[in-house]
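Note that one protein chain is taken out, while the other chains of the complex remain in position.
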Amino acid sequence: MGIEQKLGNMGVVTARLEDLVNWSRTNAMWPMLFGLACCAIEMMSAQAANYDMSRFGMELMRPSPRQSDLMIVAGRVSRKMAPVVRRLYDQMPDPKWVIAMGDCASCGGVFNNYAIVQGVDEVVPVDVYVAGCPPRPEALIHGVVTLHEKVRREKMKDWA
Amino acid sequence: MAQIEEVTLDGMTHLVSDRALQGETMLLNMGPQHPSTHGVLRLLLELDGETVLNAIPDIGFLHTGIEKNMEAKTYQKAEVMTDRLDYMNTVGNNLAYCLAVEKLVGLDVPVRAQALRVILAELKRISSHMVWLGTSALDLAAMSNFMYCFRDREIILDILELVSGQRMMTTYIRPGGVWRDVPVEFEAAVRNFLKIITKRIDEYESLLTKNPLFIDRTVGIGVISAKDAVNWGLTGATLRGSGVNYDLRKFAPYSGYEQYDFDVPLRSEGDVQARYLVRIEEMRQSVRIVQQAMDKLPMGPVRSNNYKFVPPPRSMIATSMEALIHHFKLWTEGFNAPRGAIYTAVESPRGELGVFIESDGGPKPMRIHFRTPSFDNLQVLPVLAKGFLVADLVAIIGSVDIVLGDIDR
Partner (left out) sequence: MNETPSSTIEKLVNKFNGQTIEFAGETSVILPAEKIADAARMIHDELGFDLLSVMTAVDYFPEENPRFHLFYRFTAIANHQTLNVRVPVPAISPQVATIEGVYHNANWHEREIYDMFGITFAGHSDLRRILMPHDWEGHPLRKDYPLGYEEPQFSFNFDEIDVRKPYAKNRRGE
């Protein structure tokens, strides 16, 4: 059922290359293990058994930036940590996306002072912002699904 | 912002041995982003082959300036920031702050609120130990424990959400008592949890305690003697694994702990396995405390009725002029604390969590300082890790149970 109906009598399927490439990118997007503070615990909960993120393709969390596509900045970024975040972002190979998880990564959160970068978009370009302090695992999964929809609409020449 | 200053060794030559400067031993950076450091901790390792000669921690990557930020907020509004210190033990942080504020202004707490505080603090202790067990077992490549612990932790988070509306940062414990009374489903939920948890703890133990691989990786690793441990300021399970009986719930009981009957587990070896066994036993004792507290839960009000410090119930505002005035003052200016300084400490899952508040008579804390247990516990890492392999270092960091939010504040 389903996909075999499209075979016709030659076994050939035509589709736009862009759709195929975007579809494959969304279905196996590996996040980098980048939990900084409290949101990291909710990210771990989202990865664990109750709210499984492996259903959405994020089976593994790769500690190495060279092997990951998605950086989920989970937690507050302090001024000492900001250059490290940028360096890790630069080490990731294209195509790469960033989710700012939580209030502190989106806008500085509760902490409006000398020590916290007011929103990680001062350091790396962000694709999806997830609000909450900390956001529920369901909210993080909603953010991931939103990112998938955004990736589906991308043009290939963005990453050429 | 995008420029990284290249850190050279000039500022730190006094910390590494001469062999490193000549190139005989290797200096390795176990960077802020690492799967096993439980947060953003940077370690500068001096290695002779695979043996660790020195492990110098470099902290501050999560420094949030909470202490200075709290100086700009009134006592009531500043409590929100205390949740975010040690984010595994949010209820305990609120409890420590509220006990300090109550001692500073001389506020009473009704008995039902004290019992509820104990129940929630102990549930959060069990949840924190579950995360510790899951993540440190994950470091030693025992992944099933991680999945089991997080599954059971969800039950506790459901109870906290039932009571306060938030899974982790509850801010449920407020000066004078707790925010509001628990709903009727609370008792059934907690009793359900207590029925299953003892068997679950046995399940976690059965995977690890008698496992020869686990024993190989934990016995004799990271040993510290009792005298050294006290001198280095260790507290909590790290200290009790070396045989020193210092538990703040027995040393200086707070919030009604003296009426509950529980033991403080102690081991004498001082290695990673001793600390592991102490924490597993602590989980069981916490279950015991929650059981007793639920059986003895008294009826009554849940927040003090001293309306100079505690907001009056909303229903009173429509009919009573004083209630309206109190409410207005508390929300605009806040209550004034007398001049002076106090220090109170509670037992967090990591050790002694203390709050030092100095007030100058105004509505905002002039100086607030948190004595966090992980700050002192991490300091001893070079002593614990000397002479062991890098793989043992991972087990040692897991056994010390640090949380970077605690250290960097």
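Note that the chains are named A and B in the order they appear, and that numbering of residues resets to 1 at the start of each chain.
Going forward, a residue touches a chain if its C-beta (ideal position, glycine included) is under 8 Å from a C-beta of that chain, and two chains touch if they have at least 3 such contacts.
Remember, predicted model here, so these are calculated numbers, not experimental data.
J.: Among B:I59, B:L208, B:I221 or B:V310, which residue is in touch with the absent chain?
T.: B:I59
J.: Return the single residue from B:L162, B:L207 or B:M366 that touches the missing chain.
T.: For the chain that is not drawn, the touching residue is B:M366.
J.: From the list B:L41, B:A55, B:A78 or B:L104, pick the residue that touches the absent chain.
T.: Considering all chains, including the one not shown, the answer is B:L104.
J.: Mind pulling the chain A residues that touch the left-out chain?
T.: On the side of chain A, residues 79-80, 86, 90, 94, 96, 108, 112-115, 118, 121-125 touch the unshown chain.
J.: What chain B residues would touch the chain not displayed?
T.: 1-2, 5, 7, 11, 14-15, 59-60, 63, 65, 67-69, 72, 103-104, 106, 230-233, 235, 244-246, 251-252, 340-345, 352, 354, 356, 358, 366-367, 369, 371, 375-376, 379-380, 408-409
The rule we apply is simple: only the chains that are shown with their structure count from here on.
J.: With chain centres taken as the means of their Cα atoms, state the distance from chain A to chain B in Å.
T.: Taking the mean C-alpha position of each chain, the two centres sit 30 Å apart.
J.: Spell out the residues on chain A that touch chain B in their complex, using ranges where they run on.
T.: Those in contact with chain B are residues 33-38, 40-42, 44-45, 48-50, 63, 65, 75-76, 78, 80-84, 86-88, 110-117, 122-123, 133-134, 136.
J.: Please give the residue numbers of chain B that touch chain A in the complex, ascending.
T.: Listed in rising order, the residues are 1-5, 31-35, 39-40, 60-66, 68-69, 80-81, 84, 87-88, 131, 135, 146-147, 150-151, 153-154, 157, 167-169, 404-405, 408.
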